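For this view, one protein chain was removed and the others were kept in their places.
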Amino acid sequence: MKKLINEPADVVDEMLDGMVAAYPDRLRRLDGYEVLVRADAPVDGKVGIVSGGGSGHEPTHAGYIGDGMLDGAAAGEVFTSPTADQLNEMVKACDAGEGVLCVVKNYEGDVMNFETAAEMAEMEDVEVAQVVVDDDVAVEDSLYTSGRRGVCGTILVHKAAGAKAAEGADLTEVQRVAEKVVDNVGTMGMALTSCVTPEKGEPTFDLGEDELELGIGIHGEPGTERADMMSADEITEHLTEKVLADLDLDSGQEVVTIVNGMGGTPMMELFVVNKRLQELMDDHDLVVHDAWVGDYMTSLDMMGCSITVCAVDDELKELLDAPADTPALKVQ
Amino acid sequence: MKKLINEPADVVDEMLDGMVAAYPDRLRRLDGYEVLVRADAPVDGKVGIVSGGGSGHEPTHAGYIGDGMLDGAAAGEVFTSPTADQLNEMVKACDAGEGVLCVVKNYEGDVMNFETAAEMAEMEDVEVAQVVVDDDVAVEDSLYTSGRRGVCGTILVHKAAGAKAAEGADLTEVQRVAEKVVDNVGTMGMALTSCVTPEKGEPTFDLGEDELELGIGIHGEPGTERADMMSADEITEHLTEKVLADLDLDSGQEVVTIVNGMGGTPMMELFVVNKRLQELMDDHDLVVHDAWVGDYMTSLDMMGCSITVCAVDDELKELLDAPADTPALKVQ
Amino acid sequence: MVDDDIQREAVHAAIEAVADRLVAEKAYLTDLDSAIGDADHGANMSRGFTKVADKVEELDGDVGEIVKTVGVTLVSEVGGASGPLYGGSIMHASQELGDGLTSETSVAFAEAYLDKVQDRGNAEVGAKTMVDALTPAVHSYKKAIEVDDLPPLTALAKAVDAAERGVQFTVPLRARKGRASYLDWRSVGHQDPGATSTLFILEELLAVAEE
Partner (left out) sequence: MVDDDIQREAVHAAIEAVADRLVAEKAYLTDLDSAIGDADHGANMSRGFTKVADKVEELDGDVGEIVKTVGVTLVSEVGGASGPLYGGSIMHASQELGDGLTSETSVAFAEAYLDKVQDRGNAEVGAKTMVDALTPAVHSYKKAIEVDDLPPLTALAKAVDAAERGVQFTVPLRARKGRASYLDWRSVGHQDPGATSTLFILEELLAVAEE
């Protein structure tokens, strides 16, 4: 498989420099680290919000750095959690003395490295709180798994926590709203094709022309189930019903929906999915406060999408609607 | 090839409904037409700016409808210019009595249909002006071609003309700044893979694992040249030198650059390209006023990118920096 | 004045035959357009003529009016380059059929159609477009009727033959107009889709006329 890269080993480093070159007024790279922070980090009087994880999910994470969202983002190798020392450096750079909230996606690697980083930062007197996002309803949270994965719902956590921090709230309050999102969000994804990592250069899994994968994550992992090819409407119905079954919402509940592209899906197709999704929301008597459509949390070049539904109350609506000014998401 | 669609014949119709469902406060569909306009069109006292063309270039065109950019966008079938009656309907819906500027990409189909539409609208007393964008430096404008194609530079025309119209300028002034962009912008694209149209369901052209196409358009046309696979740096150098040779800028000239993804390229790779592009701008003593990176003008699921350079003076800088609030582009 | 009913029926039959043929050739025309264009000519033509077939069925009126509706429908259904070229030119040329379809009016129609295609598309012969099939076809038809005084059926057969040569003629040419021109020398060796669909239409007109 062909890619617009130089050496696979350099891709994350060059991407980060390319991002800074695109947004020199907004982003700054920590010298010697694969970490981007706000150009003006740490922001006086504000709780810092940081995230991070493997690369390959662009615009996640660094695309969400800016007013009203993240202060910093650490970029691991493709699909590989950043190391604890990188995370620690980021946490310190984003602490203005008000403490730092780490938004962690629930993968063992991410959790272990963030925990270590938190321990390291706390030893240097930075107050650190953590929220672990696990919105993927495809994986049951049971003895038989390492818990649900954190996927596209993470963006809503960044948004709500970032808005709360921008208001000047303290770390406990910021953590509370982040956890409120986690408690109210569910996501389910599917793939038409596998992604191709720069290192491997071949599809992670093989999928026939008449097959698709349901319940995928965002790392090119095979899904929980392989199924025969379906129409966009059928796929949308399947994903949506899974999410709604998990959330179990009351009729009349207000929600925010996301149709998220996996990186290789034309936007045209995402809107086709959104059309059916909004019909289904209507059928279920859910009131859509906002409908997002785009590539928010990708898997490199994978073709496919995920559907996220988040139940929102007045507080979350206000936080999700609050201004944000980042390369990848602007709300005004 | 698998796609997230229902019937190929329905894809444009369903996409448009899905867009309106995502942005019900911003977009309105003209009943019975494949045309989206601002929810509040026509905007009193403002020159209307409209565009349109084949579908498959999302977020172009309808993604740029909103404050500071377009008033309306007509969506043809995939890669097929909209018909004159659709365009005429759009022009009329976007005319508040101040006239309408049609931003047309230079393809014979688009030009002929827009011309017919303009004649029709003028018969109904709408003042219409046209600007034909032909920024693709891959095609020589000579007796032996139907002229250069309009590609990603079109977005800058939308932006500048939209900002000028938002200022309250009259049709002549709006047309003048649109033409100023056209006179100062060049683009060159390349593909690693062909796109797959919903109708055909197979790649439009075959490309070996060790080949790429240079000088492609945005309709899955084969490029002007097939070459051996190159690194991202080499590709960036090739595209950039072609554009710069065409523009022939003075050292010290201020420019806006765009690295545009063709739809199937991970954002990671676009940033890798941007890194090298910015180094080259520096080498050429060009002063980068702004660097855009993203999917602005796509070719369905094609993997590849284009590079756009636009020389800017104080007026264009101000217009490109002016606020815009559209689904796909927000400047604040 | 000729018999309106018979003419209407003939036109209906011709439209149906053309629509069927273009639907059948959809994949082939799109393949030709994939090589040097944007892979939609088959879809454009079959979508347009299917709609025409649906619509014209219901239409009364004289032949000129029916043919005009064909043009209008193509203009509003096809889009792309072929929409205004086919549709707009048929619309324009339909004026020549005011007195019904005769040998004379058919020649006038053909000439007006060719003129409009050239006027709108601005392509000379040899630019590797539909003009290359159309020009020899119209010339042959006109000469057969006006100079050689042959019956329309024979004239039409000559037009088909000429169009066929025109289509073959496009293969070795370097395109100067249409999307194929972007390919520059790489367009050489490929057959033009629009010339091909022009031939298909003429072939169907001949087949219907022969019945």
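To keep things simple, chains are lettered A, B and C as they appear, and every chain counts its residues starting from 1.
As a working rule, contacts are C-beta pairs under 8 Å (C-beta built on N, C-alpha and C of every residue); 3 or more make two chains touch, one makes a residue touch a chain.
Worth saying up front: this structure is predicted, and the values here are computed from it rather than measured.
Asker: Could you tell me which of the visible chains the hidden chain touches?
Answerer: In the entire complex, chains touched by the missing one are A.
Asker: Kindly state which of the options A:G217, A:G261 or A:P327 is in contact with the chain not pictured.
Answerer: Per the contact definition at the top, the residue touching the missing chain is A:G217.
Asker: From the listed residues A:D40, A:E199 or A:D313, report the one that touches the chain absent from this view.
Answerer: Of the candidates A:D40, A:E199 or A:D313, A:E199 is in touch with the missing chain.
Asker: Decide which residue listed in A:G76, A:G186 or A:P327 touches the omitted chain of the complex.
Answerer: Final answer for the missing-chain contact: A:G76.
Asker: From the list A:L4, A:V139, A:A178 or A:L212, which touches the chain that is not on show?
Answerer: Considering the complete complex, A:V139 is the one touching the chain left out.
Asker: Of A:A62, A:A84, A:A161 or A:A328, which residue touches the hidden chain?
Answerer: The missing chain is touched by A:A84.
Asker: Considering the whole complex rather than only what is displayed, give the residues of chain A touching the chain that is not shown.
Answerer: Chain A touches the missing chain through residues 9, 54, 76-86, 107-109, 112-113, 116, 138-140, 143-146, 149, 197, 199-200, 204-205, 215, 217, 219-222, 224.
By definition in this document, only the chains that are shown with their structure count from here on.
Asker: Based on which chains are in contact, what kind of graph results: line, ring, star, complete or other?
Answerer: Basically the chains just string along in a line.
Asker: Find the most central chain, measuring centrality by the gap between its CA centroid and the centroid of all protein CA atoms shown.
Answerer: Taking the mean of all protein C-alpha atoms as reference, the closest chain is B.
Asker: Find the geometric centre of each of chain A and chain B from their Cα atoms only, then give the gap between the two centres in Å, rounded to an integer.
Answerer: Averaging C-alpha atoms per chain gives centres 29 Å apart.
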